[in-house]
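Take this structure first; my questions come after.
Removed: one protein chain of the complex. Kept in place: all other protein chains.
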Amino acid sequence: MSNTNAIPNVLAERYATPAMRALWSGEGKVRLERDYWIAVLKGQKDLGIPVPDGVIEAYEAVKDKVFLSSIMQRERVTRHDVKARIEEFCDLAGHEHIHKGMTSRDLTENVEQLQVFRALLEVQKKSIAVLAAFSKRAAQTRDIPFTARTHNVAAQATTFGKRMAMFGEEMLIGVQALNELINTYPARGLKGAVGTRLDQITLFNGDTSKARALEERVLHHLGINAALDAVGQVYPRSLDLQVVSTLTHVASGAGSFAKTLRLMAGHELASEGFAKGQVGSSAMPHKMNSRSCERINGFHVILKGYLAMAAGLAGDQWNEGDVSCSVVRRVMLPDAFLAMDGLLETTLTVLNQMEVFEAVVEQELMRYLPFLLTTTVLMEAVKTGSGREAAHEAIKEHAVQVAKDMRTGKVAHNDLFSRLTADSRLGLSADAFEKLTTHGRTNMGDAPEQVDYFVERVGKLTAAHPEAAAYQPGDIL
Amino acid sequence: MSNTNAIPNVLAERYATPAMRALWSGEGKVRLERDYWIAVLKGQKDLGIPVPDGVIEAYEAVKDKVFLSSIMQRERVTRHDVKARIEEFCDLAGHEHIHKGMTSRDLTENVEQLQVFRALLEVQKKSIAVLAAFSKRAAQTRDIPFTARTHNVAAQATTFGKRMAMFGEEMLIGVQALNELINTYPARGLKGAVGTRLDQITLFNGDTSKARALEERVLHHLGINAALDAVGQVYPRSLDLQVVSTLTHVASGAGSFAKTLRLMAGHELASEGFAKGQVGSSAMPHKMNSRSCERINGFHVILKGYLAMAAGLAGDQWNEGDVSCSVVRRVMLPDAFLAMDGLLETTLTVLNQMEVFEAVVEQELMRYLPFLLTTTVLMEAVKTGSGREAAHEAIKEHAVQVAKDMRTGKVAHNDLFSRLTADSRLGLSADAFEKLTTHGRTNMGDAPEQVDYFVERVGKLTAAHPEAAAYQPGDIL
Amino acid sequence: MSNTNAIPNVLAERYATPAMRALWSGEGKVRLERDYWIAVLKGQKDLGIPVPDGVIEAYEAVKDKVFLSSIMQRERVTRHDVKARIEEFCDLAGHEHIHKGMTSRDLTENVEQLQVFRALLEVQKKSIAVLAAFSKRAAQTRDIPFTARTHNVAAQATTFGKRMAMFGEEMLIGVQALNELINTYPARGLKGAVGTRLDQITLFNGDTSKARALEERVLHHLGINAALDAVGQVYPRSLDLQVVSTLTHVASGAGSFAKTLRLMAGHELASEGFAKGQVGSSAMPHKMNSRSCERINGFHVILKGYLAMAAGLAGDQWNEGDVSCSVVRRVMLPDAFLAMDGLLETTLTVLNQMEVFEAVVEQELMRYLPFLLTTTVLMEAVKTGSGREAAHEAIKEHAVQVAKDMRTGKVAHNDLFSRLTADSRLGLSADAFEKLTTHGRTNMGDAPEQVDYFVERVGKLTAAHPEAAAYQPGDIL
Partner (left out) sequence: MSNTNAIPNVLAERYATPAMRALWSGEGKVRLERDYWIAVLKGQKDLGIPVPDGVIEAYEAVKDKVFLSSIMQRERVTRHDVKARIEEFCDLAGHEHIHKGMTSRDLTENVEQLQVFRALLEVQKKSIAVLAAFSKRAAQTRDIPFTARTHNVAAQATTFGKRMAMFGEEMLIGVQALNELINTYPARGLKGAVGTRLDQITLFNGDTSKARALEERVLHHLGINAALDAVGQVYPRSLDLQVVSTLTHVASGAGSFAKTLRLMAGHELASEGFAKGQVGSSAMPHKMNSRSCERINGFHVILKGYLAMAAGLAGDQWNEGDVSCSVVRRVMLPDAFLAMDGLLETTLTVLNQMEVFEAVVEQELMRYLPFLLTTTVLMEAVKTGSGREAAHEAIKEHAVQVAKDMRTGKVAHNDLFSRLTADSRLGLSADAFEKLTTHGRTNMGDAPEQVDYFVERVGKLTAAHPEAAAYQPGDIL
């Protein structure tokens, strides 16, 4: 198949950051493999396998000379991708000492797991940055009274900051699952064709302890915290499911936030903001398109598709393994991480640039507040001597009528309190209603304290990962 | 985001064919868009919009000058991908006449649908080629007696050809659904920002009939058979679901076939074959790895992931449309078709190269045949004068013992008939058993006729699409 | 497993209609099976298999005596569900003539396909009723000017009726795919253990034509329009994928509609209405919870889950078939249809009861209309003698300020036109703006005509299916 009409990976090209791309690029993988081969070779030498002086140095000297087209040319001859990469590296180094006692999977499984592991660390870093941004926004808007909605209609008062903390907390739970995954993710290790370590044991003339010692060194090189033991040719593909489902989990707080910001933009309560210099449509200055939030939701749909692929592989191992998963993992693993990277980068940008239109927030609250306070009005009326039943009747009558009048356009504002002021059955003054309103607007229950607690928890995380917390996104398309 | 660590689309680079890649490449799309703009412009001119002489010719003269990097540079300034492509085309042509009265979606929705439509035709072509190959193989092996299995254990006799026809028939049903989709797939058309045709109507000074006439011409240019009418900004995303689910359906016959060939290879009954010059492992000459069949199953898992993405978009339209689907469709549509292309190409290769090991097929049949014929033995014994109950008891006794002996390794072959010959309770000669076996091996019910009927139906399809039927795959990795 | 803590099928119990439940209930299935056995028996008798007089009549006399607990008791002994049902039917009839030459799958595959087929017809009926309701609503609101939204913010004017037609048209495309599926859905037929018809052929002493003639009669009894030929033990499971994906497709128009109605309810533009007697919260009379629309979206998510199950089975046939799909299909097939039934029933109810609050619709349009008309203002200003550039500058200046003032709460209404009236640079009178507004509010392009065309197409469908069009939903929870 010729190279005309080359098609780039769209997630890498348009949305992912250089750091994440570096992990999944062809060059990047070749480098990881070469480091891995050298680590194995060093280990073998230390443990007594004869490796002439200068050989390791020769490999190290050329390990950054990555020529993908040369490797691809070799693969078209050998029809074997790993063989092509061995030959290239050996030709460059002028020696044939790597890959001793190894099968392809001893290389590829571990290196792919290393890509996954490092990509998880990258996701962890940016997730903490996103949490820091949620925390900052929540603190800034901690006390802004705000109409909470259920079923997409006004329900009770809260604060804007608590809404931010709510989505942040959803993400925080996901990040805790991510941290746990990073701590327990097990590498396959150097175990030969069917996992019995037979070939390394043979290489060491039957000395099992040396084969195990070599694997220890290789795992130390990888820096992965755990290892599999009774594994077959491949690591269990349910690990990929755990990885992709954890990404989808971590993305969920951002997904809910983005969806809600799209709703808020529809009411002009808030906007995702614009980059410096960017303007809305000059013809339609009210246009606050939530392009980035829509994209966040799109990334989440993409992740769920890769989750379906990962689920399609889990629990489907035939015997010690086969490669029906190979083409799937070539697509799913990089693309899930590239999409996740784009999602986090976009979320961070939105959190940095979003605007809250407090006047509209206030208008909305005032539109609904009187309805929310009718029970309190009743209690106050009774205190001032009105009969409970008469007062209840009066309130209900007016409330229903106001709702109807607003819906039919007879009134533009919720004038329930002025109608009730005018109704002698209640005996409450305009001043009394003013007080009620003032109190109602500031009584948000525990909302501000919940913000504080969220900020505190994120603070612990950012204190432990200061570099992550300070991360700033690049420009997004 | 810089261009270092460029990551190619792995499905395009490793598996898809040039024809399919051309449809989804950046260059290819720019060409389709330019053709579309010119078609609109011609239509507008014909219908009275003033377009100076030479303008259309100027656009046509430069339409193949596609410089993606120049376009990308413009996009980084304008932050608007369509705007960047308009400017590039106009600068090249030296005029500013395209895109009149159009919004971005008037261009992109239709051109993306055109990509989908042409990709469907490409899939149709290759699917017919695969059906032709199934048909050929089924005809070749029409009469080879073969052990059919249910629950993965021997069940009844069939023929190898019928098994091939069975998987072919599954695919045929999918192809019929594909043909129907191609016939009914509706284009969005030229309908403006929210689908009311307002902008084109305004351009034609309120002449609605001209706006409609223009759309007719544009649809004719696209060559798509149907059109939407009361559509919003975007075509309903459930159409994408129909497309991807139809691909998954068409792929299912190939999936079942590949999975079964992997099972057959495990029994050495058949192999997916090797390319000319390719050998199995020289150390392990028995190795008949079903790499390509595994890959076919892998492609199917990938398609199911894109199906999940398509489902994630269906029925989720907010108002007249938004772009939360945009990033998903940038990934899902090309990649689903590229994976499908790889799947068909690989299936065709396997069907061309597969081998049937008739001796092993025969051994397997002989291993199980005596068990399958015990009822007939009973009837024959009774005919020759044995008591029914005594004969039944004798048969059961021996059959159970043979099964046990084979499983415990006491015997290597199914010697039930020689044991029964030796048992005087039955009174049947070795000759009688020989006849029974001979008849049992050739009595496959309607299996051969079912092959004929399958071949006949595929024949009608290939007669209607001779070019498709003659298609031969390129080399695969 | 005892019967304490019995758990009903929640979809059947809470949401599905009696007609759909009848198709999937244990009793219903037993009846379908008995009809099928009798049809086979009649066919066999006609074709020469000896069946004593009175036997068929005896079976027919007891076929409605369905005692599920008796059957279950038998199954606990035999460990074979079909065997238990054969014994029960034969004991009731006092004969042992059914199931001759048949395997379990000859019964169950065909009867399950019959359930699917009849359930598809039920879905077709209700889908047409929903389309009729969309059509009626679209016609009623054909000319109500309405703010179309893209990215969830105001974009251009349309009519309410066109928005209804838009969602209706999405559903119409799905229904066309459904109709095609109904016309082409193929039954497995009476083909024995591995699909070769061997057992029926043996029953007819080798007369293949009689075995085929019997199958013809059975297919005629089922009333399914097509049949498979070279099938194995089971019909290809990709047929289930086609069924469930078509359901998901048909549901998508309703899904998009429900989601958008939830958005509209958030703006108080419309509500899904209430059943007679039902009131919103007495405390919060503005509460218009879109419970039913939320449920429609929930049903769609459920369908997508069953789609994942169907995809999980497609293309995974081992040899002539196995039963790893069995438990999946016991769950997926009934539950997908029960969910679909609930979705259609709920959608029909919402379409019947929904309310449009025209005054709020009007307020919203007036809020945004001035922005939408700025281009026209410019043209008018130039006509009256203003300089183009000065006019453009004036308009932009005011428009940006109005947007800002609305967002910061300085003004509650869009007063752009009064500001422009006061600006001498434009020279346009209040009267001129009044005219512009009036025209702008009624110029909806082709929107009303698109409604007409949708109504016309639905009219053809309802004319062909008058009973379906007249269907009215029951009360929903």
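As written, the chains take the letters A, B and C, and residue 1 is the first residue of each chain.
The rule is simple: contacts are C-beta pairs under 8 Å (C-beta built on N, C-alpha and C of every residue); 3 or more make two chains touch, one makes a residue touch a chain.
This structure is a prediction, so every number in the text was calculated from the model and none was measured.
Screening B:121, B:182, B:213 or B:360 against the full complex identifies B:360 as the residue touching the chain left out. When the whole complex is considered, the residue among B:128, B:241, B:288 or B:381 that touches the unshown chain is B:288. Checked against the full complex, the one of B:268, B:415 or B:452 touching the unshown chain is B:268. One of A:241, A:288, A:365 or A:378 touches the chain omitted from the figure, and that residue is A:241. Although one chain is not drawn, the whole complex shows that of C:126, C:304 or C:392 it is C:304 that touches it. The missing chain lies against subunit A, touching residues 148-152, 155-158, 162-163, 165-170, 173-174, 176-177, 180, 184, 186, 191-198, 201, 208, 211-212, 228-233, 236-239, 241-242, 245, 248-249, 251-256, 259-260, 263, 297, 300, 304, 307-308, 311-312, 314-323, 443-447, 449-451, 453-454. The set of subunit B residues touching the chain not shown comprises 149-155, 262-263, 265-268, 282-291, 294, 308, 312, 357, 359-360, 362-363, 368, 371-372, 374-375, 396, 399-400, 402-403, 406-410, 412.
Although one chain is not shown, part of subunit C still touches it, namely residues 1-2, 4-18, 21-22, 24-28, 75, 79, 262, 275, 278, 290-291, 293-295, 297-299, 301-302, 304-309, 312-313, 318, 322-328, 330-332, 334-335, 338-339, 342, 474, 477.
Going forward, only the chains that are shown with their structure count from here on.
Rounded to a whole number, the gap between the C-alpha centres of subunit A and subunit B is 34 angstrom. For this pair, subunit B with subunit C, the centres built from the Cα atoms lie 27 Å apart. Under the contact definition stated at the top, the residues of subunit A that touch 2 or more other chains are 262, 290-291, 294, 308, 312.
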